[in-house]
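With one protein chain removed, the remaining protein chains of the complex are shown where they sit.
In order of appearance the chains are A, B and C, and numbering begins at 1 in each one.
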Amino acid sequence: MKKTFITILEEVELNQPIFIEALPGIGHVGKLAADHIIDELGAVKFAEIYSPSFPPQVLVDENGVIETMKNEFYYLKSAGEYEQDYIILVGNTQGLSPEGQYEVCGFILDFVEKYGVQELYTLGGLATGQPVEKTKVFGAATNLEKAKNLEEFDVTLRSADGGIIGASGLLLGMGTLRGMEGVCLMGETPGYFIDAEAAKALLNILVALLNLEVDTEKLDERAKETRKMISKAQQMEQEMMERMTLKPGEEDLRYIG
Amino acid sequence: MKKTFITILEEVELNQPIFIEALPGIGHVGKLAADHIIDELGAVKFAEIYSPSFPPQVLVDENGVIETMKNEFYYLKSAGEYEQDYIILVGNTQGLSPEGQYEVCGFILDFVEKYGVQELYTLGGLATGQPVEKTKVFGAATNLEKAKNLEEFDVTLRSADGGIIGASGLLLGMGTLRGMEGVCLMGETPGYFIDAEAAKALLNILVALLNLEVDTEKLDERAKETRKMISKAQQMEQEMMERMTLKPGEEDLRYIG
Amino acid sequence: MKKTFITILEEVELNQPIFIEALPGIGHVGKLAADHIIDELGAVKFAEIYSPSFPPQVLVDENGVIETMKNEFYYLKSAGEYEQDYIILVGNTQGLSPEGQYEVCGFILDFVEKYGVQELYTLGGLATGQPVEKTKVFGAATNLEKAKNLEEFDVTLRSADGGIIGASGLLLGMGTLRGMEGVCLMGETPGYFIDAEAAKALLNILVALLNLEVDTEKLDERAKETRKMISKAQQMEQEMMERMTLKPGEEDLRYIG
Partner (left out) sequence: MKKTFITILEEVELNQPIFIEALPGIGHVGKLAADHIIDELGAVKFAEIYSPSFPPQVLVDENGVIETMKNEFYYLKSAGEYEQDYIILVGNTQGLSPEGQYEVCGFILDFVEKYGVQELYTLGGLATGQPVEKTKVFGAATNLEKAKNLEEFDVTLRSADGGIIGASGLLLGMGTLRGMEGVCLMGETPGYFIDAEAAKALLNILVALLNLEVDTEKLDERAKETRKMISKAQQMEQEMMERMTLKPGEEDLRYIG
């Protein structure tokens, strides 16, 4: 396996779909919000991406069944008041290396471009490292007009304090090179737990922007389940990290199992 | 040497062989178990893999003769009550980088698939970081049926506490994408020494699952020998790690020798 | 996106242009000086480089509009007393990995070679780690004659205390393999802030060497603006670095957002 590849599960025709990305990130804010949309609106999985840039591991579910590292595409037809089609990207990982991130994001854009995607919404969390009183949603856009529009929806523009790392930033940046437009929304979070509050705040903005109807109350339950799954992934990566950063002198068998 | 490559030592025909993987890992539990099967049942080496993803080094044996980093395939014909053929993979290393792991594991699956392999057993250790009273064997499987079957053989399903990193996980994950099935077995170990007890527990489960007959008593002796070899490899990797992580300000000649 | 690529914004013919490189580096000394030349002399952007070796992120400007990571080529026609043409390279990043640096620098040389470039000036900072009383400008050259000429312009030859890391060094080194000649100029800086003093000293030497006329007084203002932008980029890279170097045991969600 030397290349990123895609498995198409269902051939589907979509009408100028909007693309929503919510791969795992800080506080799993984006992922939580996107998984909720998928469930509430009944989005259908139609493709999966596998990549040698993903972590060299598998997850194990609650029944002892392994799950490969992957990104998953869902589609949604005629959703909301605007009867808009959507492609939603979720998954259990992102590319590990810088080159891997560029490769996978380029691959994703190639794929969604074929379906006519011109507009991108990327979702994530923004770790402030401090307790959050009233959750803000931060945002950025590919042009001034879209940035101003975000402000009208109570989004705080992310300007003075940094950029956007990972797929949420890169998809927008690489998208502009293809003439795509879009925005990034980031729910403010302390970043140290699965943050349903941040996901709810993020989701409320998103559904307002897209004129979708999604019940956000059930997000708290979802957050609980996710917490369990994440602690697994987290521990696994810790193990990998530990082995890779083993200090000289520590007595351990340093091969990867 | 820019690509992983294989050297075939013997052309062999096998009848739907089962594939057993036991590359070096935590406590060398899997490797110890597989080396024991190879010796006790007289498996024959028939191919070797070399890869630029392996550590850039050689080992030196007790006679001062160098040994290259490699993975080795053994075959076993009509073994056990079921007269089953096997391919067993052992070696002195795994791929170093994530991309290297994916490449080598894909290469391995390509190779064994040609011999008709449909079923995988991957062996490893699970470091609990605590002293072990009665050695458990943990497991996971590619589907629910196989996972349930493991429980009938006293295997503890690895569900609540993490995934499977490295070749043992990746071969199963990538195998499912080709329609292969399989299980991973992991002997519980504190992880800080060559753990013959964990290997014995693992081997007892494996031979029960496969209906093989292997005397596990001699495993203690094998563990002693292995211990010597490992301390070499361990020290070597420590040296490499040290040079790679040399702190600024330390007075050292930082080129690799 | 698997390869470095270039977007040509304007077809331009240049007459044996001199190439000036000033990608971001220590104290942003070179970048500050080059941005100043571009503004003061009205250089025109005509091409942009994008690369999977750049950090997998975007920046956000003061209006909440994202900016991709890129290197930018400007040209300047018949500048200074010698009516010399120039190509000036600036940008918001360099390649991250060693292989990435080699790839991007080779790409840059391929590009400017087509315009007839034979002479290179690379600009950077030299962090002495100490407070600077009177800012020195350090230099090195591709041959003895050019090195001696630098000394006549009060440049201190960088000989006893190290080499030149990154694009400023690599472009010269790789350039010599194509028969190009050039010098590297480095403004002395403590290295911990945007150093307008160092940029001014560097610029004064550069304009003397090239017989250009540039008002260096406005550099202080420029330094202030740059400071704001840099703190953003800096924080963003810190976040990336933090996630990549997360210690085991720290409670964080270790996926990249």
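Here is the rule we use: a residue touches a chain if its C-beta (ideal position, glycine included) is under 8 Å from a C-beta of that chain, and two chains touch if they have at least 3 such contacts.
Model, not experiment: these values are computed from the prediction.
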{"item": "Contact list for the unshown chain, restricted to visible chains", "value": "B, C"}
{"item": "Hidden-chain contact residue, picked from the options C:A34, C:I49, C:V117 or C:L150", "value": "C:L150"}
{"item": "Candidate in contact with the missing chain, chosen from B:Q57, B:T128 or B:N143", "value": "B:Q57"}
{"item": "Residue ranges of chain C at the interface with the undisplayed chain", "value": "23-28, 30, 93-95, 98-99, 101-103, 105-106, 124-127, 139-144, 147, 150-151, 157-170, 172-174, 176-177, 184, 186, 191-192, 194, 230, 233-234, 237-239, 241-242, 245"}
{"item": "Residues in chain B touching the chain absent from view", "value": "1-2, 7, 50, 52-69, 96-97, 100, 228, 232-233, 235-236, 239-240, 243, 246-249, 251-257"}
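We adopt the following convention: only the chains that are shown with their structure count from here on.
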{"item": "Residue-number overlap at the chain A/chain C interface, same or different (half cut)", "value": "different"}
{"item": "Taking each chain's C-alpha mean as its centre, the one farthest from chain C", "value": "B"}
{"item": "For chain A paired with chain C, centre-to-centre distance based on mean C-alpha positions, whole Å", "value": "34"}
{"item": "Multi-chain contact sites of chain B, meaning residues that touch two or more partners", "value": "none"}
